[in-house]
Structures are given as C-alpha cells and as structure tokens.
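What follows is a single structure, written as structure tokens, with notes after it.
All protein chains but one are shown at their positions in the complex.
A and B label the chains in the order they appear, each numbered from 1.
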Amino acid sequence: MTRYATSASIIYRRATWLVETNLLVAAGITKRFGPTLALDAVDFHAAAGSIHALIGENGAGKSTLINVLTGRVAADSGTITLDGNPMDDRSPAACLRAGIAAVFQSPMLFEQMSWEENLVFGGFERSGSRLDLAAIRTQARGIAEPLAVPLPRDNAPITTLSVSDRVRLEIIRTLSYRPRVLILDEPTSVLGPAELERFLDMLRHLRGQGRVVILVTHKLREALAVADDITILRGGRKVAERRAGETDEPALARLMIGELPEIVSAPEDEGLREEPLLLIDKIGAEHDRRRVLDNASLEINRGEIVGVAGVDGNGQNELAALLAGAIHPSSGVVAGSAADAIAVLPQNRDLDGLILEMPLWENMLLARPLRRRFVGSFGNIDRGAARAFAAENCAQYGIRVPGAEIAARALSGGNRQRLTIARALASDPAVIVAHDICRGLDFNATAEVHRRLRSYAAGGGGVLLISTDLDEIFALCHRIYVISSGHLTEVSADKRNPEDIGMMMSGAS
Amino acid sequence: MMRITALVRSLIAVALACAIVTFGLLALGASPTIVFTALAEGAFGNWLACTDTLVKATPLLFCGLSIALAFEASLWNIGADGQLIAGAMAAGACGPWLSRWPHPLAVLAILGVGTLSGALWGGIAGWLRARRDVSEVISTIMLNFTAAQLLSWAVHGPLMEPTHAFPKSAPIASSAELQLYFAPSRLNLGMLLGAILAVGCYYFLFYTQTGFELRAMGRNARAAHYFGIKTRRLTIITMGLSGALAGIGGAVHIAAITHRLYETLSPGWGYEAIAVALVARLNPLAIVPAAVLFGALDNGAQAMQRSAGVSPVLVHVIQAFVIILMLTFDSLASRHRVMSGGGTPTTKGAAPTAMDLVDA
Partner (left out) sequence: MLDSFLTSTIAMAVPILLAALGEYIVEESGVINIGIEGAMLSGAFFGLTAAYFSGSLILGLAAAIVAAIAMNMVLALLIVNLAVNQVVAGTAINLLALGLTGVIYRRLFGITGQAITVAPIPTLRFGPLAHLPVIGQALFAQNPLVYLTLILIPLFAHFVMRTRYGLYLRAAGEHPAAADALGLNVYRIRWLALIIAGAMSGLGGAYLTLAYTNTFVEGISGGRGFVALAVVIVGRWHAWGIAAASMLFGAAIALQFTLQVAGARLPYQLFLALPYVLTIVVLAIAGGQAQSPGALGAPYLRE
C-alpha cells in the first residue's frame, strides 16, 4: 500500500515537474484506428525555446501524434497541457487558438493565386469583405524579416515560385497565427543541401523567439544537426528520448527500426562492364514553352547503376518521361542497344505509373513489352495468360493479394510500389529508370528495393537512379550526374561528397 | 456476384423512377393506374406492340452503344443525336441512287455511307478535343443543333423530292430498303444488327489492345500517355467509332422505317440513350436489354397519350429519374472510392472520368 502510494507520488511529482519546465506536455496519448493501435500511451514534452525532433519510420505514429496535437484527430485517451493549462477543448480551431499550428506535407497552396492571396487564408487581421493585399504584404514582412526569409515579388502567382519558396510561404502563413508551438511535418524532403542550411537557420531563429519547434522527420542527420531533443517513435510507442548531443545516427537508426540496419555503403562492381547500354546525347526538350532539358547527355553501361542527383524540378520528371517515350526531344538522340527496352518507374506513381481503377493484371499490361507479349496478331488480348502472368509475379514479388483481379486502388502504398517494380522487371528491360521510388517507404522496404536494383544490375542490366536522397545515391551508384536546370554534369571522383554535389545541385560549379 | 448487385441496382432505379412519377401524376390529377396500364399495354399488349417496342428500341441500341464506347474513354459524347442524323442524311442522300444495285450490296452501301458519315460527325468533335482542347461536351451538343439544321435545309433544298410539294427527300431505292418481317409489324434486321454490334463492342473493349488502351485512357489519361498510348489519336478514333455506331443507327432507321428523310428525325434518342448506357453500366452486352426497356417506355408513351391524356414527354421525366437514381446508388455504394469520377488527386485540368458508371 505504501509502496503504491510512493510510486504514485513519484509519478505525480514528475508530472508536475514536467509541466512546470515544459511548454507542451502530452501524456498517455492513445489512438486506435479500428484494429490498429496507432499510438500507445505516448508521452511527449518540449520546453519553450527548443527544437524537438520527432523521428520514426513511416507508420510509426508520427503523423497521428501530430494530428492529435493539432486537433485533427481526437485521441482515445491522454492529456495535453500547454503552458501549465490542460487543454480540454481539442478541436482544430481550439488548438489553433491555444497556439499549436502545423505545416503539413501535402501542399496547401493555390497555384493560380498570388502569394498574398494565399496568405489571406491565415491568421492575419481581416480587413472586411474587400481584399487588402497591401496590408497582407506588410504583415507578412513583419514575420519574414526577423527570420531573414525573403518574400517573393509583389503579386507573384504560386506557379512562379520555387519549391523552397513555397515551403517558406506555408510556414509564414502558419506563423501568422502566432503559434507558440510550430510543428513541421517532413519539410525538408524537397530541399537541396544549400537550401537546407538556410532552412535550419530559420528554425534556429524561431527557437530564439521562444517557440517550440517540433520537426517531424526521418532524416537523422538533420535531426542531429538542428534539434535539442529527439523523441523516437516505433510501432506507435515512444521507445526513447535523447538529447541531440548525447547520441548519434547509428544509435538513432537502431532505435527507429529496432535492429541494426543493413548498411549499404558502397556500390558493388559485380556485373560491371565497359559496354554502353544507353546513350543520351545532347538532348533538348521543351514543355509549355519552357526549356526543360538542355543539352543533356549521359551514358549507362552494362551492370552499372548511374545516379542523377538534383533538387526536384530541374528536369528529372522530363528526363524520365523522355525515356518512357511520353515526351519527345526537340534535339539530340537517345541511342544504344537499350533504347527500345527501357522501363520507367515514375516519381508520381499513382498519377503516372498506375491506373488505380483498373485491376492489377491490366496495370501490368500497361508496360509495352508485356502488351506485345500478350497481344496476338489481330490485336486480341489473351486475358487468361495475362492474368496468370500477373498472379505469378505477385507471388514472386511478395504482393499478397486475393487475386490479380483486384483494383490497384485496393493495394497499399508498399504493394503498389512492388507492383510497379514487378511490372518493370517482368517486362525484361535492358535499362530501368527509377525516379524517387523509395520516398515514403520504410527502412526495410527501401532495403528490399535497393537489393532488387543491385541484383538487376549485377545480372547485366543498367539502372538510372534519379533521386533527391544523396545517401541512396552514394550507396548504390557507380557514377553520379547532377541535373540542374535541365542540364547534366558528371561528378568526378574527387567531388563525390555531399558538399561539392550540393553546390553543383544549386547551380554553382 | 458483382453483376447481380449491379443488375438489381438498375432494376430498382427504374422501379423507383416509376414510383416517383406516380406521385407526380397524382399531383397532376392524372390516374397513375391508367397511365401505367396504358404504358404497359402500349409496350407489350399485343404482338404488334411488342414488335414496335423492338423497333423503337433499335435507335436507342445504336446510340447507347455509341455513348457507352465514348464514356468508357471518358469522352462525353452528348452528340449521338447529331451523329445519328448525319448517318441518316448520308443514307437518305445516297439511297435513291441505288436502284440498280443488287439488294445485299445496296443495303451494305446505304449502311456503309451512314457509318462513315456518323464517324465523320463524331470525328470532328474528337479532333477538336484532341488538337484544340475543345470540350467535347460542348462541341457535340453544338453539332447536334447544326446537324438538325442541316437536315432541315437539305429536305427543303438540295435533297427535296422531285415534286417539291413537301419537305422530304426522295425515297431510297427499294433495293436498299431493309426488309420488314411479319407484316404489318415493322420488325427488321436492324435490331439483330445492333445486337451483333453489341457483342462486337464488348469484344473490342475487353479483348483487344485498342479497347484496352481506350479504357486505360478513360481511367487515367496521364498514365496511359506515360506508357506510350497515343491518347490524341485514340481520342479521335474513339469519337469516330462512337459516331459511326450512331450513324449506322440513323442509316438503319432510314433503310427500314422511314425510307426517306423528313424535316425532323430524332425525338431525342441521343439524350435518352445516355440513360440507356447508364442503366447498362456502360456494358455493351447489357445495352441490348436496357434499350428494349427504354424502347418499351417510348412505345407505351404514345398509347399513354391517347388513353390517359398525358404528354409522351413524361418518359423524359422517367429517364431523368432513372439517371439520377443510378448516379445516387452508385455514389452511395462506393463511398470508399473517394474521388469517384475524379480518379486521381486534383491536377490541373483534371477532367471527370466515368469510372463509377461502370460495373465494379
């Protein structure tokens, strides 16, 4: 009895201490979605004037926790205390009023409108029914200047803004609500190395203003670089909390996935030959009257994994589309024995790579070589054979489904990825072009994809890996190009490091 | 399994539509019993009524196939009426010149020109969409009105019959006529031809590469394009095929029923056929019974006017409610398919797709 009372009082004292020293305290947050336990009694606390990183794999519960903190999702149990006051009303509006605001991953900007018009949807003072964009501009400057963030030119529509501009704009909009807690959900996935540093500086400024900045990320290096504290979630539970100075990447990685990760550090040379499979020679291409590819050249040899690093929006999509045959060059040639046998895994899988409303087996038929295989001389499709083929591949690639007849929409993200990879490999291409295919996948799924690509190259194929993730590129690629404004530059061996490549990516050389 | 629930849904929609109309009739002071009895009798009361139901179903069958094909490609062909008129005009124009042709050839010829003419009319809209980004909804509707005016002008002008007494064209050669069976019924081979084409459409859509590409384009044009499907060319081809189907329907009508062109032709078959296509859930095979159902409605409506004094356009009201109910049922049944009809996350110019009109 006494022991119980003692531990109870210890818990109570710790709880009050936590609340006294921290601005935000979440205790015992639990959330269940049907059979899935998304959050299991998670505790989280952050002090004023700190940057707190929340890390974990996809599906670990980071997004759910954020949704609970911002009121988008109601927790089944648990309390949230802000500045010593427990929050009873946790509707989204109440959380915003209390001072918790978040910038989420999916962009919430209206492309055709100007940035000022976009900021109208924020916490700035309302000017009545007439739009007063000049007032918005002034107020925006009030927020942006202390953070050393440049604003776009007057009345610029969002379509003209760069990716990092957009991220910053969304942050400014969120800051217009004067939040004490600012949550950023994977904001850096679209930034290049140079912009990243500026972005982290901005976070430090925000910290200096006394706010709590919660940075949700899976990028361990960034977390260590900027955060004061790190909370690790795994499988819906908080497994650990560390101070940034007292831990390192391998330890964090291990906490995140529960075991030592398979470290793929350098490309294998098995299967590498001097034989060129694909040559892209001085390709130029236009789209919407913009020059998207500019005198771009690269070469892929048999057994080689070639990397293309770059900030999103510098021509990667167009390069992949070109190799898929979806757009045509206005100058230059694509040559080589592999020119007709290229399989492309597009970045935007659900939009470009799959037809979600069609059954799995018909999605496989989208690949031209497979269509050729199952279509007879009169244009007739051998449905039975195509279905059987699809079922075989499902088994081979670990897509566990009741049948090949189910719509692609019913597949999980990971299974959809496996489907596109299965399709690409099954069509027996000479070269595979993979654009950002590991985004959104967890450690193990990513490792699986990497393994497949490597064994494919080892077997004599060629791989073009287009990615924004330098770790991935260094681990897999024999040679690296950097794409910038539609132009490709090969990275020499002495420049094969993040700093130099970072500079090349931002256009300097 | 899926097919049965879909069938049930379609039947319930029709039944409910009739129920709704019943209340409306009561409000108008008309007796629903008289109205529906008249409808039923007019449609199936005797042998002649039954054959006439099939005859009235024929243009709906061809237009229904036309629309189903286009809708599968997410091409909103509201112009089946105009394409049918185009086919009929070609048939009516060439028909009088075929008197020396042997019967089978003459029939082939008259149907052939109808097909080509309808294909052209549909192809124009297809080209406008593919090359000039003009919404096919608007262009096909505009072409409907244009075709109607062309017909009117033609029978008052160049195609007018030699005596110039009435606005109608010269009769087609008797060798080009489609034979009628079991006189005085107007049963002809048109319905059979339509049924054969329905099977052909089904095979085309689901067993051929072009059909596959068409359906892929209809569900996700971006991905289809990414994988090398030539969407622009396919758009024109699809609209051409769609127009051709409606065009044959027009030619069949001239060859079998009217034997000549008059000032007006379609009482709105092209729009009614949208209801047909929806009830059939865009499945070409199901269009045959759906067309018969709506043909029965059309047929019965004439009798209904005589017996119950209610305008035959009441069938439009029934058709409208059928469409509304079908759309409602599909939406409720597929709540999990969030972007029903949008298919993909909102992108610039994301056009609606037909995907929840189909069996799933």
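Observations on the structure shown:
Heads up, the rule we're going with is that contacts are C-beta pairs under 8 Å (C-beta built on N, C-alpha and C of every residue); 3 or more make two chains touch, one makes a residue touch a chain.
In this text, all values refer to a predicted model and were calculated from it rather than measured experimentally.
Only one residue in the set B:139, B:169 or B:266 touches the chain that does not appear here, and it is B:139. Contact with the chain that does not appear here is found for just one residue of B:68, B:248 or B:315, B:315.
Taking the complete complex into account, residues 28-30, 76, 78, 128, 132-135, 137-139, 141-143, 145-146, 149-150, 152-153, 156-157, 268, 271-272, 274-275, 278, 309-311, 313-321, 323-324, 327-328, 330-332, 335, 338-342, 345-346, 348-352, 354, 356-357 of chain B touch the chain not shown. Although one chain is not drawn, its touching partners on chain A can still be listed: residues 93, 104, 106-113, 117, 120-121, 126, 128-131.
To be clear about the criterion, only the chains that are shown with their structure count from here on.
Averaged C-alpha coordinates put the centre of chain A at 48 Å from the centre of chain B.
Considering their complex, residues 206-210, 212, 215-216, 219-220, 222-228, 337, 343-345, 347-348, 353, 355, 360 of chain B touch chain A.
Residue ranges on chain A touching chain B, taken from their complex, read 111, 321, 324-326, 344, 346, 350-358, 362, 365-368, 371, 375, 378-381, 383, 407, 409.
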